[in-house]
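All protein chains of the complex are present and in place, except for one that has been dropped.
By letter and in written order, the chains are A and B; residue numbering begins at 1 in each of them.
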Amino acid sequence: MSGFVPILPQERQQMLAAVGISHPESLFDPIPPEVRWPGGDTDPYTAPAQSEMTVIRELKALADKNASTASHACFLGAGAYDHYIPAAVDHIVSRQEFLTAYTPYQPEISQGTLQAIFEFQSFICRLTGLPIANSSMYDGASAAAEALLMTIRQTGRSKVFLAGAIHPDTRAVVRTYLEAQNFIVEETPWPSAVLIWPADLSGYAGVLVQNPDFFGRVHDLASLVAAAHTAGALAVASSDPISLALLQPPGELGFDIAVGEAQVLGNSLSFGGPFVGYLAARESLLRKMPGRIAGETVDRAGRRSFVLTIQAREQHIRREKATSNICTSQALCALKATISLALLGGSGLFEMAAQSAAKAVYLQQQLVATGLFDAMDSQPVFREFAVRLAGDAQASAESTLARLNAFLLAKGLIGGLDLGTVHSSLAGCWLLAVTEKRTRAEIDHLVAAVHDFFARAGKEASV
Amino acid sequence: MRFHPDQTPDPDTILVFERSQSVRPSRLLDPSDVPAVDLTHYYGPAARRQPAGIPDLAEPEVVRHYTALSRKNFGVDSGPYPLGSCTMKYNPKVHETLASLPGFAGAHPLQGDAASQGSLELMARLEAQLCAICGVDRFTFQPSAGAHGEWTGLLMIKAYHESRGEHQRNVMLVPDSAHGTNPASAAMVGYEVRQISSGPDGMVDLSALEAALDDRCAGLMLTNPNTLGLFEKNITRIAELVHNAGGQLYYDGANINAILMQARPGDMGFDVVHLNLHKTFSTPHGGGGPGSGPVGVKSHLIPFLPVPIVAQTAAGSYFLDYNRPQTIGRVRSFHGSFGILVRAYAYILANGAAGLREVSEAAVANANYLLARLREAYDLPFDQPCLHEFVLSGTRQKALGCSTMDIAKRLIDYGYHPPTVYFPLIVKEAMMVEPTETETREGLEGLVEALLAIAREVETQPDLLHDAPHHTPISRPDELKAAKDPILSR
Partner (left out) sequence: MSNIPQELRYAKTHEWVQLTGNLIRVGITDHAQCELGDLVFAEAKPAGTPVKPGQVIGSVESVKTASDLYSPADGVIAASNASLADQPEQINTDPYASWFVEIELAAADWPAGLMTAAEYKTFIGE
């Protein structure tokens, strides 16, 4: 028996009998008998129902098998970050009118959702410095892919360039999207120490750059944008939204499209999803833009209203000629980002960003000062940086970082990403993230634990 | 019982940016305890010059603002929401508790297999449940929505044909009744879309299908029951035809709520199946996501699954397997919308087999009850019992001067969310009604009475429909103006 079905079988039977259906089971007669399940023990799925108490108990037991930010101080980033989520966010989004509504097809009873989408779009425009934004994408990676498809639609060219150290998942997703339609993806040889691109970008529809990049490094992008435009290509920036509190926004730098992962605002890590991508662009690209867009208008009484607009390019109308197949996106996650921004305010966002920058710099300095690591390079970083095992520690690089991370886990710390798992040439390199949530005590504890690990390893080696 | 959205007229809809701003900085964060960095100096030319224009507001103000917005919305908990094809069933609240358990919400996707056994085990168990329920051999959880799942499934079909040297298979067959995402997804995979017409009975026309099948066909996408709520009873023959022509059969699982535990797409001959967890498996719609569109495959397609997949060592521990040489690659970052998977897993556990079986029985019963009660007042283009949803046509009312849009707007006045309108495209003035199994008796009766009353109003007081809705914060927004002179941000 389903706990969520209000009408009991007997009453269902009576209702149907009253309208002339005396054998409700016959409603399933169109199903060929050879594929029909009889119901009962011979069915392919026979699990019993569970009470709510049991479901909670079982799921809690599973959750308890995970390390998490509740039990550990997290120094791992690589595209998903442990930022502070204001307590009021979850209270507001759990209001059923936000949580259980669907796409605002009927604007008169969806002004809440529509205005919230409009506010999300507006926040993204303010952060990126570009005039138009859509209601969200699945994640930053698919947003980047769809942005590059836009550059192809706009220019008629069929290849794109990925410049510099872009997140491996973004690169992989871009390839899947573009190569499915026989477009060509070229990139800076990975992993790139310097942000480089071909001298001649003619023939490319678009160039994608991530800033801060996968290694947390911040670049001056003006010359890349100029090179792209000279060649008639569009420039696409993948930018972390929190970093945009401190860095020149893509719109100011002349980028045509900005994308990114907005999980960092108001959304928990949740083992990788649901996350939320954003996509913003300059005005002339409006009709090439995928996804839903909310617009402002007035109603018959002249009252300010919000509606889904420019829908003629979407899948339900254009079908195979649509700008994209996207239908459901990540509305509630975008709402969390919106409310989080409203609660933090500009000053809170700045503080979050400034602390992330300062604490990352502090950890970077402390780790290098141990002599166990070298900085990977000298560029400024935001919230994240890579270090390389120094000298003797480098000798057994392949397993060292894995063992280090296991050691740290037992001490209540989630260590950085072993970059050897991303690319063999990066064996011995460690990618660490520090957000405003990390205290000086936690950072110092990490450094001490690292020191401890190598001290023990040294003792073992010398025995 | 009836829901009325906030009736306070709100001529000056204030945006969060337009509220009076605080001079008090937020005190959400601890002050920093590390040395400060001179940011302008540190970032040099890359440093921001002008502030971003994010307002500072006091918390009570923000909470009032978004609370007021929520009160203008209609959700599943507000009242009947018979939006056909979307399966607006009740979202169990325990799921929100479970998804926010710190062990789940605070797990980093890259923290390593050893530290993630809980998440990986949940994914493995959910995969096993869904394989049993759908009759397939493996699932991927990477796709973030149904359309995303369609595209992923089609990519695997494409990879399969290419692995067998059949590069000429670049046409995908799609029924004319299909959801728009089907042809859109096919186009994004580089397929040419060939439309198959429905017969007068609303089902796939077998002779049209036979004529369209050739060695250029990669496959057929099918929703079953279809978007008219009718079960493709020739499915065995359809599967035979498609497979004999060398094609693959794709199942759009949007309507699987109708046949849960009654039959399995895998048994019907489908090679690839996508599910919409935010439809069938009760995860909340969120105003337009996040959803999740897992894709299930038969064994011959397993090599092409997106990477990584969840695997188990001999010792029984779980790990993410990245060693997949024939994978189609990644379709999104990390592992999928795990938070949504938690809710679906809990839903299946709570229901068990008998509970899921009752879901389809009750969904089909409720839909047929509404169909029988409404057919006198509204045209029923396909006059036969339906499964979990059915399509009415407002042609009779249109002839009297009231469109389906007018009927939908008037239904809002009665306190109900309208059905899906103007879809599927093969029915004029379409209204697609899907009550779901979680609708109450009160809700069903109220919806019937309202629609019958409106049908009478069409004849006696049509202006009530033309001017509807009357009790909502706004009415009949100017969509033409919104499209002609777009204002997309402030």
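Keep in mind that, in the parts below, a residue touches a chain if its C-beta (ideal position, glycine included) is under 8 Å from a C-beta of that chain, and two chains touch if they have at least 3 such contacts.
Being a predicted model, the structure only gives us computed values, none of them experimental.
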item: Full-complex contact with the absent chain, from A:Ala17, A:Ala226, A:Ala301 or A:Ile317; value: A:Ile317
item: Given B:Asp113, B:Glu166 or B:Glu479, the one touching the chain that is not displayed; value: B:Glu479
item: Residues of subunit A (touch criterion as defined above) contacting the omitted chain; value: 287, 311-313, 317-318, 321
item: Subunit B, residues in touch with the chain not shown (by the definition above); value: 479-480, 482-484
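In the analysis below, only the chains that are shown with their structure count from here on.
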item: Whole-Å gap between the CA centroids of subunit A and subunit B; value: 20
